[in-house]
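Just passing along the structure, written as structure tokens.
Coming up: chain A.
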Amino acid sequence: MDVAQPKEFLLSIEGLTVSFDGFKAVNDLSLYVEENEIRVIIGPNGAGKTTVLDLICGRTRATEGSIQFRGTELTNLREHEIVHAGVGRKFQNPSIYEDLTVFENLELSFPRGRSVLGALTFRRDAEVINRVEEIAEMIFLKDHLDTDAAILSHGQKQWLEIGMLLIQSPELLMLDEPVAGMSVSERIKTAELLNTIIKKHSVIVIEHDMKFVEDIAHRVTVLHQGKVLSEGSMDRVKNDPKVIEVYLGH
Partner candidate 1 sequence: MRQNMTSPFSITRRALLAGMAVLPAFGFATSPLQAQEVATAVANTTGLAVTDDTVKVGILHSITGTMAISETGSVEAEKLAIEQINASGGVLGRKIEFIQEDGGSDWPTFAEKAKKLLVEDKTAAIFGCWTSASRKAVLPVFEQYNGMLYYPTFYEGLEESPNVIYTGQEATQQIIAGIDWVVREKGAKSFYLLGSDYIWPRTANKIARKHIEKLGLKVSGEEYYPLGHTQFNSVINKIKLKKPDVIYAIVVGGSNVAFYKQLKAAGIDMSKEKPLLLTISVTEDEVLGIGGENIAGAYASMKYFESLPNDNNKAFVSSFKGMWGDDSVIGDVTQAAYLGPWLWKAAVEKAGSFDIDKIREASPGIELTTAPEGYVRIHENHHLWSRTRIGHARTDGQFDVIYETEDLIEPNPFPEGYQ
Partner candidate 2 sequence: MSPALFLFRKREWIYFAILAFILAVVFPTVFDNFRLNLIGKYLTYAFVALGLVLCWGYGGILSLGQGIFFGLGGYCMAMFLKLESSTPEATAIQSTPGIPDFMDWNQLTSLPFWWEPFHSFTFTLFAIIAVPVALAFIISVAMFKRRVGGVYFAIITQAIAAILTILIIGQQGYTGGVNGITDLRTLLGWDIRSDNARYVFYFTCVALLLGSLILAQLVRVSKFGRLLIAMRDKEDRVRFSGYDVANFKIFIFCLAAAFSAIGGAMFTLQVGFMSPSFVGIVPSIEMVIFCAVGGRLSIFGAIYGALLVNAAKSTLSESFPELWLFAMGGLFIAVVMVFPEGVAGLFRQHIEPLVIRGLSIFRIGKVRKPRPAAE
């Protein structure tokens, strides 16, 4: 990747710190993500990976530091405002509405009628249906639109959640272990899916599966004890002795 000027970054995190009763889960962290980049964050358990995503999407409040998204400061915004700004987040465990159908899951994520009144007057018009069907096709669930989400397989649930993000058309997608618990074939399909996605979106992925990381990553950030340990291409990171010591070398 070329060296870019800071103002061109999609997301720039600077000096980010959060402390839980004195324990600094994320400590003076800085991170920059460009447009249409797939960034993978790796690191051992407790390195603060999920916390970073929580901080970006507003689930956890930062103690210090700033998170700029297209020039907007995210640290003061509330969760839904961050979503409106264009950041989407997928959780580690598939977080979907099990009591609703796949169609309804996607429909609820469609970015219209997000106010109380909007939700009451929301009509399921052609635009919604087309968009839902389009996304369903992308996430391999076209034939399951009327299925209750509860009875999907684990992998399908992961896809559904990704689909729920896609339908929001966010500029930045954050995925927490998207392939965890997937079969090999599902994993391949997911990689394929991600590769389609990045044509339109930037993506931050947390992943443990190194094979998968190699498949998709443009750049890799290694976190350790709340700090960036190393950053760069997969090859560079793989050969960084600090990384080998704390993580890959195990």
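Structure notes:
Heads up, the rule we're going with is that a contact is a pair of C-beta atoms (placed from the backbone, for glycine too) under 8 Å apart; a residue touches a chain by one contact, two chains touch by 3 or more; residues count from 1.
Selection rule: all candidates are chains of the complex that A comes from, given by their letters.
Not measured: the values here are computed from a predicted model.
Taking any copy into account, the candidate from 1 or 2 that touches chain A in the complex is 2. Listed in rising order, the residues of chain A touching candidate 2 in the complex are 57, 59, 78-80, 83-84, 88-89, 91, 95-101, 103-104, 107-109, 111, 113-116, 119-126, 129, 145-146, 161, 164, 168.
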